[in-house]
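All protein chains but one are shown in place.
Every chain is named by a letter (A, B and C) in the order it is written, and numbering of its residues begins at 1.
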């Protein structure tokens, strides 16, 4: 299988823990392993201090108050706490919610459950580049709208939403506004005060922190109920012994992101442009997805006519390049039923015809990727694509003049 | 503050991660950091294989099938998934549940919420040693009993419940039976098949695994609903990107526990006996709590007449000994209201008068504690107790013949 | 609930990377065209049948790794066998020949069986229905 090169271009699915983050976590496994609820003894106090410090670091990253950060186990949990927790605590706020059609499953499937429970859900359409129209949000708001939830950036197509504009509308109408920042926080500048949002989902493993830890920013004064009961940790909003090393890791990842973000973004934008341009020049049947400008730095998504995405990914992987078809963390094929194999809801939403969605690819670069790695991908793409085109009955048809993609 | 001795006697609150567990986790932070849902590339596949291996190790520890183990973020979540998840999926099973009065807050507070939602809750009394009477369980079962949940071992008083007997009764009446094994699994032998239970809560940080990871054993054929929605990880029962290093750690902790348990128990029983005997001989006003025999190895709990628990703990901590007053992980004093300062529900349940509960202490030893450490505690206890007695107005009254503890 | 999923078996990967009999048969007398790109998979099977015997088999496939590997394996199994033997080839046989497929990819082997059935039906139609059982 060629050389042993391993190029990781799937940072939207997960990122490696930064060595400095890991270094900071180490003491909390074996030495400083106390339970933060053990207030009375040294180890408990130390654990508590670690929590406080991390809370401050995360607050700093998003410009919130320290006590507006609630630690959770993942972005999925934060999304559930943000929506379900708010609705539970505010049953009088109405039975209508607004989301977009390109949300992560942790929002979409909640919306489905909420529908079962009698809520009405307005699902906003997006434009071709994946952008939500703030005006559409305003039009969707009703007397009984309890909340709006929108993803800050989409993992599959990279599009960054006009959050500030939507937040202004939400505020104007007094509607609670949650932004799913799972793959945005730590990767692009986010200032909750400047944006004016009520809640924000934060995911450590998407910006060089560990898996198993997330957070929810909740603007002071907002009331939410926990989604599970217990010993009242996290201001009573998230029970369970705190994942201290994970929280410490999230904190340090946040601090590093605060400091290094401009440098990281500059680097990723350069790589992104290089890849975009290279692919555009070399791959004849390529179609880029998502917004050309309002997108995550270093995130390139596309589909290629006549060839299927998984087989392309598999071939790239054999050549040492790891990328994703759609959102890797959005669904679990293990034991899933056939439905999950259907075209991505995000791609159909941005107008890619269902029959072409299975060709979609997401290349998401990280701070440690290099130009040389991008060059390597550009080097191998043409032959891999050619090989799959040769196998494709659709391409054969096209060569015979019956192009399935030209109507 | 004397020498720099640090003796950790608070293993019921949390345990240090075993060096071998930590060693096994290390690669999954920086090298093998893939998202298990990234099925198509090498890093995703590796992450997936790590999950499978850990699932097998945990299954082995409790003698379940591999696919009967669902990973969660903590015991609190497992308890909520076990109860709430079952009730959600089985609304036709009735609106009555049975718990005991010495459950952890993650069960007690759920029961309160369930009451609000129209469920009826029978709360079983316990005997002086903290034991639940299986006959009382049988008497509490009604036509509409949906589930029974009982803690396998209690963190505050160490008592181990007659789970097999209760499970037989539950089975006889066709009632779902969940056991909260948070501090029992990994510390005493547990065989779900032999016990005949439907669900079991597992907590990694209570047996030398990391914080931030737990599991729920769910007997095949039982149906539960997730408590939050998302991308269908963990057989659709627990969404969110998996905490891979945490899961790997839980797996190895389980394997080590499987292998070393007899040795660990023997060691802890020896330490426990030594401490019990020593305290009995040296501390005049001591009262042990919990069951003298049916208790966690290495777990000693007691209260001392005339003196208060927190001040005793503080003094011990200054002398380098870390122990707990009641269950450290059961409540969070940070920002809690005065109510939390009330007497422990567990101690009042076993008949300790409320006015004495604040004197309670839990010394929970671990596999790496030594006889020398026990001897040290026995050495310092008399002078610490004496100092607090001298400060106590209650003791002064007793010396004057007005003993508040003798009626 | 199942625990085996990805990765593919080595055999699947081998057939994916080095597909056997990939291409078209210009003078095929049996073509099976099944699936469609909207479902993520499309397979076109070409057979050359002489005197109730499959003398050549080729394919073109648009689809995932499993789809390509099952196509490749199917053509391998078909080459040189009689029509009767071919009719007995089930999706399970193809999957087994590949040392198994992940549960979510079983449909690929079903597609292979369907492609074969379609090709045999095409052959019957072309030959006036005299090739049936």
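Definition applied: contacts are C-beta pairs under 8 Å (C-beta built on N, C-alpha and C of every residue); 3 or more make two chains touch, one makes a residue touch a chain.
Everything numeric in this text was worked out from a predicted model, so none of it was measured.
Touch with the chain omitted from the figure is made, among A:235, A:276 or A:405, by A:235. Only one residue from A:55, A:264 or A:398 touches the chain missing from this view: A:55. Panel shows subunit B; residues 306-308, 310-311, 314-315, 318, 333-338, 340-341, 343, 354-356, 358, 390-394, 396, 404 of it touch the chain omitted from the view.
The rule we apply is simple: only the chains that are shown with their structure count from here on.
Rounded to a whole number, the gap between the C-alpha centres of subunit B and subunit C is 56 angstrom.
Each chain gets a centre from the mean of its Cα atoms; for subunit A and subunit B, those two points are 35 Å apart.
The set of subunit B residues touching two or more other chains comprises 39-40, 44, 48, 235. Shared interface positions of subunit C, defined as residues touching 2 or more other chains, are 1-3, 5-6.
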